[in-house]
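Questions regarding the structure given below will be posed in turn.
A single protein chain has been omitted; all remaining protein chains appear in their positions.
Lettered A, B and C in written order, each chain numbered from 1.
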Amino acid sequence: MTEPDAVSGVDGAAKQAGRGANEEGEGTIRRVTEAKHHEVRQTTTRTITLEVTRYRPGQDSAPVLESFDVPLMDDWAVLDGLNYIKDQLDGTLSFRWSCRMGICGSCGMNVNGEPRLTCGTFFTEFGDGPIRIEPLKGFPIIRDLVVEVDDFLDKLRHVKPWLIREGEELPLTTEHAQTPAQLEAYKQYSMCINCMLCYSACPVYVLDPDFLGPAAIALAQRYELDSRDMGDRFDMLNLDEAVWGCTFVGECTKVCPKHVDPAEAIQRYKVTAAMRSILPWSRR
Amino acid sequence: MIDVLIVGGGGAGLRAAIAVAEADPELSVAVVSKVYPMRSHTVSAEGGAAGVIAAGDSLDEHCYDTVSGGDWLCDQDAVEAFVAEAPRELIQLEHWGCPWSREADGRVAVRPFGGMKRERTWYAADKTGFHLLHTLFQTTMKYGEIRRYDEWYVTKLIVDDGRVHGVVAVEIRTGHIETIAARTVILATGGCGRVFPFTTNAAIKTGDGMALAYRAGAPLKDMEFIQYHPTGLPFTGILITEAARAEGGWLINKDGYRYLQDYDLGKPTEKPKLRSMELGPRDRLSQAFVHEQRRGRTVETPYGPVVYLDLRHLGERKIDARIPFVRELCRSYQNLDPATDLIPVRPVVHYVMGGVHTDLDGATPIAGLYAAGETACVSINGANRLGSNSLPEILVFGRRAGTAAAAFAQAHRQAEPPAVHAQGEDERRRLERAREGNHGGDRIADLRERMQHTLEGAAGIYRTGAELAKAVDTLAELRERADGARMDDTSATFNTELINLQELHTMLDVAQTIAACALNRRESRGAHQRTDYEARDDREFLAHSLVYRAPDGAPSVGLLPVTITRWPPGERVYGRD
Amino acid sequence: MTTAYRPPRDHAWFLRNRNYTVFVARELTSVFVAWAIVFLMIVIDAVLNGGDPAAFAGQPWVIALNVVALAATTFHAVTFLNLAPTATVIRLDGYRLPAWMIQGGNHSAWLLISAVIAYFVLRTP
């Protein structure tokens, strides 16, 4: 059935996708050829310069920048450039990455001064370069582009990020009911990939590492606002170094690649905590 | 001495850890992972997790879909256990807070999925794996007794006298090499998609656990069955989830024609029809693509031929409500909007059905050694896994392995034998030698690329004996060259080159078993299609491939009968009622 | 581990990025809020204790300062009223009231109140 006339034999749906899509005038043939292709892979040898932070403990006393020229490909992300360096130019460069699709949260770095996921930041944004790639600001640097994560994880754990329940559990044959609206109430705050970009962008955190910080507070809110949660995180959030440390710079929300809006999570908890403080009987 | 040491912090590993902690809080349990647990690849699963819950569905139907989807190579006792426990596990996850998508009345919602006769796939929009993994990870934080070794890389299993005694691991951050003694070890290291050049899999999916078990003397099973997912983005290989088709997306060729109708997958309908057309099983859809290409009906791009996934008719609202991540991915990585543009897609290596041979409790033939998740082969996936069966699999068998390992550790409370230290010392010396550097030899990346292309050429969607035989030789040669690979980084701190080198070795081991098993299976079944043996051969090959490492390091393949309980081998029928 | 490198404090962080600079400008409006109050108290004092408010307010440096204060308090008003919806999530029927509606409401109230005040001050009895 390779002949085009086979198409006319099929029912409505196929017609729409096939030759019979008449509301589009010339039909799908035209639509298909109009589809966007990525432009032809560049064969020229244009290159772009990446200025990459190197820090080798025992060898460097402070981080230094090293420049590498990598091919300037239209569809390359900054991470592709780093991998090119690692594979072809200098196997000793260290950085974290895994999913290369913006979901594992491991490839956050400072790109031209801004905290970004390098797997989702493309060369096309930077013209002819150079592009400066540094480790995320605000965290101790272990080596090259790799920063310390443990303190961040401690903070997450500190807010008890699990469903707190009281009384008898439902049997494993029944789920808790939760309407789409109840889901919507916390959904946004459950989208955090723990990439730490928001910490890096928050001047309060950079100045004071004791600040609980945007992602951890958003995570606390994710559970606080979950209709199934019976816990109370007031005592860990109503602190000078928790929600009250935030002066609403708002940069956390601007850099968040997943639109978690931690700034909002924090301001909303400020209202909750203030109400709880003046009206102590107003529990959730 | 740790009672239960889990290698892998993905869905399977974390589920096992909780099972151990719940079985007996006195047991010491540790999770070793080469990345922070929430970075594990489970995070990128999109579409959903199958579990019978909807009215009108039945366990038997889920079993049948799975068994026929697997082309009768599944062990049916395993499938029955899996299908029965999957809904409980998904509800358990709900009790732990997973934000499953819901119906208007508050019940969990289900969607259709490829190869499934009923709507039974639970989902959390199209970030199911993400929510599942984060829910599990956050829940493990509740259990203080679960000790974590984050960013530690396991390089060796210590086995003495047929019994596991622990592992050797490198703390990536400091370069510190440690022998961790343990009464039981659970391998939950995920798949090995990175042995192929074009894959949906993350960089960490290098088949480490399979290689660890294989080197320690445990057999791998059904390694020739590699799943190609029909819809990957060209260049990156990023997956466009099957949910996009389940929600009504169409696959069209360069003429805008829904070509699947030409391949015995049913007739096109406006609304998606279960087990038909775009909702056929992945092996058949990927094979159809190859035929389209041969007929010249695909579109050439710089990254190879593509067809199109058409979601435009779903409309912006539905796309945003049901598959927002698809839109996000297309916008960032393909610079197009599925609400108005066609998505170029091509088949991409996605999942390995095979893995470490285990029984229903995840136990391997080595006492105290268990495996669960994608790294294991129980086997419920047979010759072709159905989409959305893998997430429940990692939960069901993660829990089972955790419970079984806990029981084993309670029953075998012996001290460590002296061999543990001798083996640990040997391994330390090997790693330290590697870290001294080597300025000659091939680049790791070059060897990796050659391995990947060798495998793609010989063990792709269609295979022939001659090419596979050649690949077996090439891979053996590459393995030797890998021993002398170039190593520039001599630092102890965060030496990723050292890790990459270890991963190259594990991938080569795994690649060899894939080629050897594929060469040995002279029939076509599910994801394994031999153009020189086009038919399924139940007389000889209704059996699992079991591959051991021979003393000379080469793979040696045998067969193991399939367990059939209630569904005798039949014809796989899709799109015909 | 002690080998990790801890960068020194960055004293000029608020110049590194436009958003930071805007943030700092926003916070510094508070100085002019304080000044505006001081100024108004001086005016009130003059009114109640028989002085001439015009004399103080008419000095060039006071006028100059007040022009800046006008800009600063207006900037404060715009930013403060715009940020309000972040902290207040209003749900109607399960759907969240969009931010622009709350902001629109806030700004309308601002205009209305300003008009009322101007009316009372300027009305000739």
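We take it that contacts are C-beta pairs under 8 Å (C-beta built on N, C-alpha and C of every residue); 3 or more make two chains touch, one makes a residue touch a chain.
One rule holds in what follows: contacts and distances are computed from a predicted model.
The chain absent from the displayed complex carries the UniProt protein name "Fumarate reductase subunit D", chosen from "Amino acid ABC transporter permease", "Acyl-CoA dehydrogenase", "Na+/H+ antiporter subunit E" or "Fumarate reductase subunit D". Shown chains touched by the hidden chain across the complete assembly: A, C. Checked against the full complex, the one of A:88, A:112, A:179 or A:238 touching the unshown chain is A:238.
Interface residues of chain C with the unshown chain, by the touch rule above, are 9, 11, 14, 24, 27-28, 30-31, 33-34, 36-41, 43-45, 47-48, 53-54, 57-58, 62-63, 66-67, 69-70, 73-74, 76-77, 80-81, 84, 109-110, 113-114, 117-118, 120-122, 124-125.
The set of chain A residues touching the chain not shown comprises 158, 203-204, 207-208, 210, 212, 235-236, 238-242, 244, 247, 270, 273-274, 276-278.
Quick note on the criterion: only the chains that are shown with their structure count from here on.
If each chain is reduced to the average of its C-alpha atoms, the one that sits nearest the average of all protein C-alpha atoms is A.
Centroid to centroid, with C-alpha atoms defining each point, chain A and chain C lie 33 Å apart.
Averaged Cα coordinates give chain A a centre that lies 24 Å from the centre of chain B.
Remark: chain B and chain C have CA centroids separated by 57 Å (rounded to whole angstrom). Looking at chain A, one finds that residues 57-58, 142, 179 touch two or more other chains.
Residue positions 1, 3 of chain C are each in touch with at least two other chains. Interface of chain B with chain A (complex): residues 35-36, 38-41, 43-44, 87-88, 91-92, 94-97, 99-108, 127, 130-131, 134, 138-139, 141-142, 150, 173, 202-204, 234-236, 238-239, 250, 252, 254-258, 261-262, 267-271, 295, 297, 299, 301-303, 308, 310, 313, 328-329, 332-336, 341-342, 344, 443-445, 486-489, 491, 493-497, 500.
Of all residues in chain A, those touching chain B in their complex are 1-2, 4, 6-7, 10-14, 16-19, 21, 27-29, 31-32, 35-38, 40-41, 56-59, 75, 86-88, 90-92, 94-106, 120, 142-144, 146, 149-150, 153, 156-157, 160-163, 165, 169-170, 172-180, 182-183, 186-187, 190-191, 193-194, 219, 223, 226, 228-229. Of all residues in chain A, only 55, 57-58, 62-63, 113-114, 137, 140-142, 148, 179, 181, 184, 203, 206-207, 247-251, 254, 263-264, 267-268, 270-271 touch chain C in the complex they form.
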